[in-house]
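One chain of protein is taken out of this complex; the other chains stay put.
Right after this comes chain A.
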Amino acid sequence: MTQTTLIEPPGRLNLPRSADLWRARDVVVRLAQRDIIVRYRQTVLGVAWVIIQPVMSAGVFSLIFGSVAKLSSDGLPFFLFTFVGTLSWNLFNGVLTRSAGSLLANQALVAKVFFPRLLVPISTAASCVLDFAVGLCVGVGLLFFYQVNPGWAVLLLPLWALLFALLGLGVGMAASALTVKYRDVGYVLPWLLQILLYASPVAYAVSSVPERLRWLFEANPLTWYLNEFRWSLLGVGAPPLWQIAGSIVLALLVAFVGVLYFQSHEREFADVI
């Protein structure tokens, strides 16, 4: 029996059909593959860029924040400390930025062929996760080099990576849908992320923040995720339980709202883009 498809004017709550998503799984794979291949084709250094980027920025950060500003790294080698921060920040930042721009980058597809549009931002996450995985290998090498043993908490690392990426993807999906209508988003986002990078403890420890301002940094959700990464990779103390719980709830909530917002505008993308 062949299946029957019914097309109706979109309702308010337009949740994706899981069957449609599953049937189009090849699309995600192919789009992700395309992103990865295209990024390093016709580059001399190729995949080496994945390693060079975080190593260089961690180097610059440790020079400025460690040697010049002499901020605290909780007693760890400063380079290792900032490398882990950069690695996790890049995961979040990459997923958010790429998914936010994904619909515009695939304008022709969106206007011409049908497939669940949700797959466009999702597929961009793959290349960021790959970057993260490669960077992580370097990170593990650094752990051995500096002889730091993170202990059993390292087992939780995949969870933190998933949550942080989910947070970025949630914001990115909503932003990509918004960009279809308002191109402003594309200008505002990089600027906001730049500010967030310095406002979050990526290249310094929260402990180096003056006591009376610390609550502000503790309230920044990005701090929670960065602390979790450091706990799992550097063996510094576990973040408070409320931060862990908060990070889980927030990531799921943002991803859910992101999907809802994206879907509520999905059917008009082709008309407006």
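Quick note on the criterion: a contact is a pair of C-beta atoms (placed from the backbone, for glycine too) under 8 Å apart; a residue touches a chain by one contact, two chains touch by 3 or more; residues count from 1.
The rule is simple: contacts and distances are computed from a predicted model.
Trainee: Identify the UniProt protein name of the omitted chain, choosing among "Fasciclin domain-containing protein", "ABC transporter domain-containing protein", "Ubiquinol-cytochrome c reductase iron-sulfur subunit" or "Imidazole glycerol phosphate synthase subunit HisH".
Mentor: Going by its UniProt entry, the chain not pictured is "ABC transporter domain-containing protein".
Trainee: Quick one: which of A:114, A:145, A:198 or A:256 touches the chain that's been left out?
Mentor: Counting the whole complex, the residue in contact with the absent chain is A:114.
Trainee: Would you mind spotting which of A:18, A:42, A:67 or A:147 touches the chain that isn't drawn?
Mentor: The one listed residue touching the chain not shown is A:42.
Trainee: Provide the residue numbers of chain A that touch the chain removed from this figure.
Mentor: 2-10, 23-24, 26-27, 29-31, 33-34, 37-38, 41-42, 108-109, 111-115, 181-184, 267-268, 270-272
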